[in-house]
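Only one protein chain is missing from this complex, and each of the others stays in its spot.
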Amino acid sequence: MKMRTKTKTKQRELPSPLLFLIPILGAACGTRAAAPPRTSALEAVRDSGEVVIGIGQDAAPFGYREGDDLVGFDFDIARAVVARLEAHLGRELKIRFKAVTDETRIGWVQSGEVHMSLCHTNCTRKRDARIDFTVPYGWDGKGVLYALGRGERDLAAFAGATIGIKRSSSSQGEIEAWFEGQGLEQPTLKVYDNHAAGIRALVDGQIDGFTDDNSIIINTAMRAGHGVGPSAALNVTKTSYSRAQFGIGLPENDSDWRDVLNYSLHDLWNDREFQAIYERWFGADSMCPIPLGQNRMEPFVIG
Amino acid sequence: MSAFEVVRRLLVGYPVPDEFVDPAYPELLQRLGGLELTLVVAATSLLLGLPLGALLAVGRQGPALVRWPAVLFVEVVRGLPVMLLVLLFVHLSYPLLGVRVPVALLGTAAFTLHAASYASEIFRSGFRAVGGGVVDAARVLGLSRRQTLVHVELSIAVRTMLPAFLGLLITVFKDTSVLIVVGAAELTCTARQITVSQPVNMLPVLFLLLLMYGGSAALASLLVARLERRWPGADPRNDTKGLP
Partner (left out) sequence: MDFGRTVLSEPYLGWLLAGTGMTIAISLVTSLLALAIGSFVSGLRTSGSRLLRGLAILHVQTFRNLPPVPLVLFLVLGLPGAWPQVFGHDFPKGMELQLLLAGLSLNTSGYVAEILRSGLRGVPPSQWDSCRALGLSPVTTRLRVIYPQALRVCLPALGTRLIHNTKNSTIALVIPLSSGSMEVLGQAGRIAGESFAWAEPLVFAALVHLSLAFALSALVNAAARRAQGKVAVAR
């Protein structure tokens, strides 16, 4: 039976759609779509009364799930900073949290999708080239978590071993720099997209060590039910391959916004509210105590 | 965490603090989690994707000016992995459009396009099934225009396309698992959240996850197969329609 074919589906009717994409992409190359916002975030926040904060949800003790709630150092600092911000701006502000991951915490600040991001973000020069940071609000070191089956080990023993790192953390460059500086064989780095999976792999013997900021790996391991310490199942190397200091990520070259946020942090320090929050998460009773010690904010005087 | 609690979490996800909800967008998609969110995303994507797919299918019958963009759209969207489509939506929405959209909505938008491109193919096969001499034969046999429409064209169209659309729904339901890479709180991501936040054995939770997907999909596929058997008049060309 001859079918009445009104539309003959010729497979070669069109040139490959790819050819159409080339001019489209060429035009796209010319645009500067991800340019930093021209108006200060301060203006945007003051006008809208809403501050959009990118916040991490996957890393204890900074931001994580405790039962039904989302808690963490970053959450407490964010809320405290916004309270001080209200005083500086002279109006009430509504917080809107947007969940960011390590992959999006820098890019979204850069594009302006969030006004600031608190996601245990280490201040590195590479990141500072793209966004700005407030004064540090947290301090830590980076060692390697390992299983104590074969006795205590230090960092040098991991030459040539397999170490898990967190995707989009600054660990890769820092580890490679340390081992190169020591003249040791580079370890193989396996990239995990969350800390718990990496620690699980460590416990299962799939990797020799896992690394990120000490407070995060210790907290995550302990919350997963593994003891961490010289006499427990897991331990952290005594030597750190890098320091870390955490800052709030801000859009690049937005002086007004950065100033007011720095002053908010300074206010928290002067009123000792910061120290109280810090004590709750990194104090002597916490899972990973990090005494403030030499670390301090240097608040400006009014002048 | 007891098994009951794990199942409950997998079904409804985690509660969302108010500060995370954007009032400018539907609150439902932002507050749901777990299997509930998976089902809502799949259903919404299909509901929105079907009309779009119909438009695309009709567009392909039209003049070249309409046909070429329609074909380009469908071919590009079908050539891209869903994960890539979702990532493109999540990372390009603000730089290109300047709007801050919640992740669950961006995921739904991506799946809407995905569903629409497959739906347009189903509509086209529906048009083909109705084409040919069937309509003419009905008129010659004395059926009125209205009778032809209802008893012949729509009937053939529905029998051909409905099982395929249901199959598409099941496919989209399964594909929503890729939303884990953007952190939308659907079933797979919730399962991972459970293993991250509790000292719980990963294997049982992941096994439960497989059961939930596999069980739902198997049940739904069974119902669709039964439906296809009850409508033997459907287009036999749909047997190996090549839908995922």
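Per-chain numbering from 1; labels A and B assigned in written order.
One rule holds for everything that comes next: a contact is a pair of C-beta atoms (placed from the backbone, for glycine too) under 8 Å apart; a residue touches a chain by one contact, two chains touch by 3 or more.
Because the structure is a prediction, the values reported are computed rather than measured.
Contacts of the undrawn chain with the visible chains, over the full complex, involve A, B.
Here one chain is not drawn; of A:G164, A:G209 or A:G247, the residue touching it is A:G164.
Note that of B:L88, B:V135 or B:L227, the residue touching the chain absent from this view is B:L88.
Of A:A87, A:A159, A:A177 or A:V191, it is A:V191 that touches the chain left out of the display.
Hidden from this view is one chain, which touches chain A at 9, 11, 16-18, 21, 25, 28-29, 31-34, 102-104, 106-107, 110, 126-127, 130-131, 162, 164, 167-168, 172, 188-193, 197-198, 200-201, 203-207. In the full complex, chain B contacts the hidden chain through residues 75-76, 78-84, 87-88, 91-92, 95, 121, 174-175, 177-178, 180-181, 188, 191-192, 195, 201-203, 206-207, 209-210, 213-214, 217-218, 221, 239-244.
Everything below uses one rule, namely that only the chains that are shown with their structure count from here on.
Rounded to whole angstrom units, the spacing between the C-alpha centres of chain A and chain B is 33. Taken together, the chain B residues at the contact with chain A in this complex read 14-15, 17, 19-20, 22, 60-61, 68, 71-72, 75-76, 91, 94-96, 100, 103, 131-133, 183, 192-193, 195-197, 199, 202.
By the touch criterion stated above, chain A contacts chain B in their complex at residues 1, 3-4, 6-7, 13-14, 17, 20-21, 33-34, 52, 57-58, 64-66, 68-70, 95-99, 101, 104, 107-108, 111-113, 194-197, 200, 223-225.
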